[in-house]
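Removed: one protein chain of the complex. Kept in place: all other protein chains.
Lettered A, B and C in written order, each chain numbered from 1.
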Amino acid sequence: MKVVGARIPRYDGVAHVTGRTTYVDDVRVPGMLWAKALRSPHHHAAITKLDTRPAAELPGVHAVITWEDVPLLEYGHLSALGIPADEPLLAKDDVRYKGQPIALVAAESEELAAEAVERIEIEFEERPALLDVRQAFDPEAPKIHQWGNWYPHFEGGMDRRQIRKGDVAKAFEQADVIVQGVYRPAAIEHAPLETQVCLVVPEPNGRLTIYSCTQALYFSLGVVAAHLQVPLNKLKIVGGTTGGGFGGKVDTATETMTSLLAMKAGRPVKWRWTREEEFLCSSTRAPWHMEIADAVTKDGWILGRKMLTLHDSGAYARFSPYGLTKHSFHHTGAYTIPNLEFDGYVVFTNRVPTTAMRGFGVTSVSFAVETHMSRIADVLDLDPYEIRLRNANRIGDTSPNGIVYTDPSTVPTIQAIAEATGHELSAEFRTMTNEPRTGEWLPEHLVAQLGNPEEH
Amino acid sequence: MAKHRGKGIAAIEYPTGMNQNGDPSQCWIKVKPDGRIDVFAGTADIGNGSKTIQAQIVAETIGVPYDWITYDNSNTDSSPVCTGTFASRATFVAGKAAEKAALQVKAKILEIAGKELEIDPADLEIIDGEVVAKGAPQTRMSISDVAAAATWGHGELITGTGAQLKPYAAIVDPETGRVDSPPHSAISYAACAAEVEVDDETGEVRVLRLQQCYDVGRAINPTQVEGQIEGGAMMGLGLGVLENCYPYYPSVEHRGGAFGSYLAPGMEEMPQIDTILIENPSQDGPYGAKGIGEMANNPQPPAIAAAVYDAIGVWITELPITPERVLRALEEKAAGKHEPRREGKKVVFDEELSVNTVSSGGIRFEVPA
Amino acid sequence: MATASLAGTAATEVLRPTSEAEAVEAFGDGDGVLVVGGGTIVVPDLTYRRLRPAKALLLKDAGLSGIENEGGRVTIGAATPLAALVDLPAPIGPCAANIGDREIRGVATVGGNLCAGEGYEAPRGDLQGPFLAVGATVRSAGAGGIEEEPLESFLERRRSRLALSISFQTPAAGAFAALDRPHTHDYTALAVSGARGADGTIRLAATGVGWWGVRLPSAEAAADDPEAAGRAALEDVDPQDDALASAWYRRKVLPVLVRTVLTELEGVA
Partner (left out) sequence: MNIVVNGTAHAIESGPLTPLLDVLREELEITGPKAGCHQGGCGACTVLVDGEPRRSCLLPVAYADGAEITTVEGLGTPESLAPIQQAFVHHYAAQCGFCTSGMLLAAQAYLDGGGTDDPEAIQEALGGHVCRCTGYAKIVDAVAAAARGESFDLTQTAVGKYTTVTTGGAT
C-alpha cells in the first residue's frame, strides 16, 4: 500500500493557503439581498403583538417572514427517526430563549435589513424562566414546554433513558466502599471561524440553489424540503466546504428561513450571522448534570454503578434525546462494569437549545467517569493507572446495552501512556493484554456479563 | 504562596458512526477516457480532511496514483447521499462507501482489460495505474488504454457505486436499554496524561503538557490524524480550564458575546503535546480505520481535573476549572469543608451540588447503603 | 454597490482634521461627535450599530501622535499607537505590551484607551491604571477650551472631552501585575500598577475593579507593608461580576496583585 498511510497534503491545501477556497460568504451573485432577524430579547415570554408592516413598508425591503410563512412550522432535528417535533422554525405564540428568531427581513443592504428589523412592532408578556435542571422537577417549577419540563417520548412512552444490567442492589451490598460524586461540565460554543451563513438563489426553473455551510448536505436537504413541503429535486444544496463546524453546523440554522425569504422576494438572499449572534444565539454544547455512585472492592474492582444524568437541552429537544441515549450507552467509559442502573432525563430550560458538539453525549460522561475513577483510586489509595487497567474493557466483555467488544484498546493505550510518562506499572499490569478474560482477570462478578465476540 | 505541579491520567472510548446506525453514506465514481478518476460523494469537509482521505482510499483501492483522483462533494445534484460529517463517521462510514465504489471500478477495469488482453480478469491485477497479468508482468496495459478502449471500443462507462449502511438499531427494551443489533461497529480508545501548574493565590491553572495515545485503527493519513488529535487537545484544554457559555451557570447572565469575553484557547496556551498512535484495526472501517475526530477533545478535561487534585489536593468537578473555582475550593479545604462525607462504607463527595440538596420535592438520587 | 456593513454610517458626517487646532475646532463641545483614534474600540461598535454618531472625528492625520521626553517629563500625543509605548518604563510599558496583540497595538491609541467605554462588558482602558499610578495629567479640549488636569478628574468627564496628550514625570521605579490569562483574546480581568516617585511617594492604581481605572489610596497609605496594603486596597474598590471574573474573585486576587507590585517596587532601587 502506498497511498493509504501516506502523509498526503490536503486535497484543498493549496486553495486554502492562496485564499482561493470558496466559502459560502465568498459566493457572489447579482441582485443579492441581505437578511436580518428579529430575535427574542427575553428568556421566556408570550408574544402578545407582532406587526411586521412597518418593516415591509420601508423602501428597499423585499420580504418579511414570520411563522405564518412556513408551510410546515415544526420539523424536528430527529423527525427522520420518527421522533416528534417541538420547535417552531420561527416563534409563534411564545419565545423560550433569548435570541430565538421571530421574524426575518430581506433588504437591499445589511444595514437596511437591520433598520427594518428595528421597525417591527412587537410586544411581550414576560414569563418566569426555568434555568436549573435540578429544579425542573419541583412542584413549583415554572412550566416551560408543551411536553412538560422534560422529554417524554423515549421508547415505550418512557420519560427517561434507562439502562438496567445485572444486579445493582447486590453489587452495592457486596461493595467494600461506595464512592459518590457529582460532575457538571459547561456549555460550550462551537466557535468555528466561519459563522452560520447561507445564500439562497431562486432559479428560473423554480428550483432553489442553497449555498450552505452545513456539515451535512443531505440532512439539511431533508430538513429544508420538509419545512417547505417540496420534493428533494426542487432544492440543490451547494456546499461541502465548511469553515469549521464541530457539530454546530448540523443544525440547519439558516437554510430554511433564507429560502423562504428568497422565494418571497424572488431574489437571491444571504443570511450571515454576526459573531455576536454566533456566541449568543447559536446552539451550544449542553451543560450536563451527572451523579455517580460506584460500588467498589478495596482492591479496586468496580462491581456496580448507579447514575443519574440531567441533560440540559435548552428550550427545545433538537438532538438531545439522541445525545442522551449515546451518553447512556457509554456511561461505563473504557471499563467493564457488570451491574448498572442508569436514569437519564432530557430537561428543558430557557436557554438557547443545545445541540451536537464534538464528542456529543460522551464528552460529558468521559469527564464524569474518569474524574470519578481518579477519585476512587485516591479514596482506596490505589494507582490510578492500575485501577483503570484492572477494570479495562477486554475482548468478549459487554457494554451497558449488551454489545460485545471485539477490538477494545483500553489496555494498550494506558500502557503506552505509562511508558511515555515513565509511570511504573507492576508486572501484572505491564504485561496484561486486551485478550479475553481468564484467571485473575476474570473474577466471579464479571463472568455473567461475558459475550461471544465471534457472534458480534 | 506558591505554584504547584500535578499529573493526572484519563482513559476513554468513543463510538464511530451514529450511535444506533441508520446513517448511510454513498459514493459514485466514473472514469474519464484517459483513465483519470472522478469521485462524487456528499461528505462535507469541515476541515477534518475527508476530501483527502476519500481520495486516498479510492486511489489505493483501484491502484492508481493519488493525483489521478478528482473529488467532488460540492452539491446534492451530483453527489449521492451522505448523512453528514458528524459522529466521527466521515472516514469510517463514508470512506467505506468510497472503498466499495472503488472496488467496483477496479473490477470493471479488469473486466475490460481482460477482454483487451484476452486474459481472465481474475488473473489480472492493477499496479501503479497499469493492469498487469499476474505472474507475467510483461503483459500489461495502462489504465488509460483500458479507459480509452471502454469508451471508444466497447461503448461502456467504467463506473462504480458504493453504499455503506448499518441498519438502524432500534431499542427493543426501554427498561434495560438493550438494542436489537450492535449499534456501534467500531469503538476507538485513547488515554491522556496531563501535567498542570496551579497558582494557589490567583487560582490560575496552566496546562504544561499533554501526552496522548489514540487507537486509530488505521491511520489513512497520519498527519491528518495528528491534526485532529492536536486540535482536539486544545479544545479539550478549553473545556477543562477556559470555556463556558454561561460563566454563572445556571444563570444566563454575563454571557460573552466576543472572543474577548469567551475564552477559546489561544496559541499562547498551547502546552507540549505528544501523540502516540496505535493501529488496532477495526473490522468494518476502510483499511481498518476507526474514527477519532470527536473523541480527541474528551480525555483532557478529566486528566486535567486529576492533575489539579494532584497539585493542590482539591477536586473540582464543575468545568471549566477556573481560577475562581480553584480559590473557592482551596478556601473550603482550608476551612475543613472540602472533605467528603463518610458514612458507613459510603464516601460522598459534592453534596452541595446534588439534586438531593438543590431540588425541593422534585427528583432524588438514591444510593443503597 | 454591495455593502456588508451593518453600520449606519452613511448619515454620519466625517471630519478629518490635519492639525491639532483643526481637531479642537471640529470637536467643538463634543456634542454628537464620535472620536475615532485607532478605531479598535469604536469600529466594532459602529459595525454592530451600538454607535450611530452624527459626526465622526478621525484623528489619524491630526498630528497628535508622538512621544517627547524633556528631562524625565514625558508627553504622549493622544493619537500615539500603543505599540510606541511598550518600551516605556514600568508600569506603562509592560501594561501597553499586555494589551491586545501586535496588530491591535499598532493602531489602538493612547487617547482611545483612556476614553474607552465604561463597564464590565466593554474593553477596559487598561492604560488608565499605570497612568494613574504615575500621576499623569491630561490635556484635553471641549466646552471651555483646552484644559490640563489630573487623569483622575479627566476620567470622570472623558466622554465629553477630546484628549490631546498625556504627560507624566518618569517615576523612580514602577511595577505592573496582571492576571496571567490568555490576554491576546480576553480583556484584562484585573491589573495593578504601582510607581514610586523621586520623593519616595508610592502611588497605586487598578483596572478591572470598577467602571474605569481607580487609584488605591488606602493601599498607598499602607504601602510599607505589602500584605496589609493588599488588604487595604479592598476598601478602595467596588468590583462587579462580568464574563471573565466575579466580584468575589476580583476581591480575592486584588490583594495578591497589590502585594506583587509593592514587592517588586521594593526590589527596584
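Going forward, a contact is a pair of C-beta atoms (placed from the backbone, for glycine too) under 8 Å apart; a residue touches a chain by one contact, two chains touch by 3 or more.
Small disclaimer: the values here were computed from a predicted structure and weren't measured.
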item	value
In the full complex, displayed partners of the excluded chain	A, B, C
Touch with the omitted chain, as defined above, among C:E68, C:D101, C:E156 or C:D180	C:D101
Residue of A:D132, A:E194, A:E291 or A:D383 in touch with the missing chain, whole complex considered	A:E194
Options A:L89, A:I163, A:L208 or A:A416, residue touching the unrepresented chain	A:A416
Residues of chain A (touch criterion as defined above) contacting the omitted chain	6-10, 12-23, 25-26, 28, 190-195, 242-246, 272, 274-276, 409, 411-412, 416, 433-435
Contact set of chain B toward the excluded chain (per top definition)	46-49, 215, 219, 222-224, 226-227, 230-235, 258-260, 264-268, 270, 272-281
Residue numbers in chain C that touch the chain omitted from display	1-7, 9-10, 12, 14, 16, 36, 38-40, 43-44, 46-48, 56, 58, 60, 100-104, 106-107, 184-185
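Please note the rule applied: only the chains that are shown with their structure count from here on.
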item	value
Contact graph of the chains (line, ring, star, complete, other)	complete
B-C or A-B, whichever has more C-beta pairs in contact	A-B
Per-chain CA centroid nearest to the all-protein CA mean	A
From chain B, the most remote chain by mean C-alpha position	C
Euclidean distance of C-alpha centroids - chain A vs chain C, Å	42
Chain B-chain C separation of Cα centroids, rounded to whole Å	45
Numbers and ranges of chain A residues touching at least 2 other chains	276
Contacts with two or more other chains, residues of chain B listed in rising order	255-257, 259, 262, 264
Touch list for chain B against partner chain C, complex	199, 201-204, 206, 242, 247-248, 253-257, 259-269, 323-324, 327
Residues of chain C defined as touching chain A within the complex	2-8, 10, 48-49
In the complex, chain A residues that touch chain C	32, 34, 109-111, 114-115, 272, 274, 276
